[in-house]
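Worksheet: one structure, shown below.
Excluded from the complex is one protein chain; the other protein chains are retained at their positions.
Chains here go by letter, A and B, matching the order in which they are written, and residues are numbered from 1 within each.
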Amino acid sequence: MSATAARGAGPDRGMPLATAAPLLEVKELSVHFAIRGGLAPWRRRYVRAVDGVDLTIGRRETLGVVGESGCGKTTLGRAILRLIEPTGGQVLLEGQDILRLSGSELRAMRRHMQIVFQNPYSSFDPRFTVLNAVAEPLRTHTRLRGEALRERVVAVLEQCGMPGDMLYRYPHEFSGGQLQRIAIARALALNPKLLVLDEPTSALDVSVQAQIINLLLRLQRELELTYLFISHDLSVVQHTSDRIAVMYLGKIVELSETAALFSGGARHPYTRALLASAPMLDPELRRERIVLQGGVPDPANPPPGCAFHPRCPGAEEACAQAAPALIDIGGGHLVACHRIGG
Amino acid sequence: MSEPLLSVEELQVRFQTYAGRVHAVNGMTFEVGRGEFFGLVGESGCGKSVTGLAILGMIPRGGAVASGRIRFHGEDLLTKSDAQMRAIRGRHIAMIFQDPAATLNPVFTIGSQIVRVIRQHTSISPEEARRRALETLDAVALPDPPRIFRAYPHELSGGMQQRVMIAMALSCGAELLIADEPTTALDVTIQAQILGLLAEIRRRQGVSILLITHNLGVVAETCDRVAVAYAGRVVEVGRVEDVLFRPVHPYTQGLLAALPRAGQAKESLLSIPGSVPDGLALPSGCAFHPRCASAVELCRSGEPALTVVGPDGHRVACHLFRREGAA
Partner (left out) sequence: MERPAEASVAATPTLRVGPQRFRELGLMLQAFRRDPLAIASLVVIAVFVFGAIFAPVLTPYPRQGLGDPNILEKFRPPSLAHPLGTDNLGRDVLARILFGGRTSLSIGFLVVLIAVAIGAPLGAIAGYYGGWVDDVVMRVTDVFLAFPSLLLAMAIAGALGASFVHAMIAIALTWWPWYTRLVRAQTVSLRERYFIEAARSIGVRSPTIIVRHVLPNVFTPVLVQATMDLGSAILTGAAISFIGLGVRPPTAEWGTMISTGRIYFIERPWLAGSAGAAIFLVTLAFNLLGDAVRDAVDPRTRRAAE
């Protein structure tokens, strides 16, 4: 299979981990939400939305994060940017722990890491013109004002494929694809290093989705950006990402090079089922269906041991006992399964 | 092909709104054969749901069929009275929606809701209805039907709720099931389960299925034939193998090229410029011409009609093709 062609042609693409210090290192990151309700409202229960996640992203790399609804993808992205306070762990951006920064240090740090949301329609204050929306980060972090500010806004908008003559229009006058371009422009206004993309195309029409993906890939090349690309659409992450992390119930169950994962190298039974479930256009690519039994478990009440074991076709006794660790089975391919490696 | 079960001919639906007249459906034409799994695909707002609702005679307030025909068993549904349509809904044609939670009544048990639907359309005893309800719950592969029968909607997951909706649709022996994005709100692993279930009941019970979706992969994996809609009109229709693998219409071609696929170089996705037009101000002529790379003068002025371009009823509405074909 020619899937290797999908990988970018950057000079150090093949071995970003070995050569340079990673841009982002996430260690043992956890986010637990206290929830009330149920039969005993006085008893606090916790949703372990993100549960001990480790990952690294090299400079100019794209790490894709996939998983089913509610598995914690968005929470992971928000916790990395500290838009929610993680329960524990470390998030090191160029070696500096974001979780230890004070309020003002954090605000200053924010110019280096930005986010693009899933829903472009609600990403903008309806009362702000395009100019004011894109200028907000610049006003907050720089001394640019007046004409210089306007010029910078026009420049970054044009870079994102939006003509500079719509500065005084309001968000509801644009289509979803146009708004997403403006959202990307706003995120790029300060030249960030890391961009978290939380399902940036899933609210868009198929014919528009490709425009945005192409734009993101071009910007990454031109501006040397690093992406954390969250999506539930496997074909999108396959196309955009260098490596892919598969999440299940708050944990990473497999992390591997994209090409390896899609050319039959997937090892974790959940990853395999996920790959087999995605509807495929090309009949040659269609794998034998692995239809999983049952649904995704309640994250507030996860199964003991390996959270996937009740749906796993090959579960053994050990799987219900202890949660498997994420181990390297060679070449940076990480898998968390009792039946593999170990 | 024998007489189709359902045929929609040149259907037009308009909505009168504050902002103006919305042309929601503009000449939808397709047929669904007996026992056929038919896909209706298109991007958001192209009139898929409104078409489905029009078939059931349930167009929301403010909207009305402006012209066209909907034949079911050869009879025109648009001439039926409200009472006649109520009898047809559920009994002969059933519909399931994207959001099952919004369709199920939260204060009644699953069982009582299915029993009510059954008894509305047939004159059988409560016990008989109960037995049939349990049978259909079993038929959609829900575990432990008696427990599900007693459960309330919120006690079930999204995938299970969608199974219940399918069970309800089947409980009266409907011949046509209209499924409007039945898996869009579900996870891929659950989506695979539901699509498998639909394929199986089609095979077992011979039900025709009209699957409304925007996911071309879903169509490729499940449907026999497919119609691609753009701005309220079918632009290409035919067998899945023909439409998805030998597309003729520039829009279908563009849509397929826009999907990321294995082995494709980065930044090489072909995107269709511009965005989907909206029903308030449709472009003249072929609605796709402002985004079409090969548009000619004729495309601006005249609406192309569906013409046969290949075997097994592969038809396309495009001036370019007709010209080439004629030449």
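In this section, a contact is a pair of C-beta atoms (placed from the backbone, for glycine too) under 8 Å apart; a residue touches a chain by one contact, two chains touch by 3 or more.
Just so it is clear, the model here is predicted, and its values are computed rather than measured.
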Query raised in the report: Which listed residue, A:D125, A:E224 or A:E316, touches the chain dropped from view?
Result: A:D125
Report summary line: Full-complex touch with the removed chain, picking from A:E173, A:E224, A:D298 or A:E316, is A:E173
Query raised in the report: Which listed residue (A:R45, A:H141, A:R218 or A:R339) would be found touching the missing chain in the intact complex?
Result: A:H141
Report task. Would you mind spotting which of A:H32, A:R111 or A:R218 touches the chain that isn't drawn? Result -> A:R111
**Report entry** Hidden partner interface residues of chain A, rising order
**Finding:** 78, 81, 83, 106-111, 114-115, 117-119, 121-127, 129, 136-137, 140-141, 166, 168-170, 172-176, 178, 183, 186
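Going forward, only the chains that are shown with their structure count from here on.
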Report task. Could you tell me the distance, in whole angstrom, between the mean C-alpha positions of chain A and chain B? Result -> 32
Report summary line: chain B contacts chain A in the complex at 43-44, 157-160, 187-193, 195-196, 214-218, 220-221, 244, 254-273, 275-276, 291
Query raised in the report: Across the complex, what residues on chain A touch chain B?
Result: 1-3, 5-8, 68-69, 175-178, 205-211, 213-214, 217-218, 221, 232, 234-236, 238-240, 262, 273-274, 276-283, 285-286, 289, 291-292, 295-296
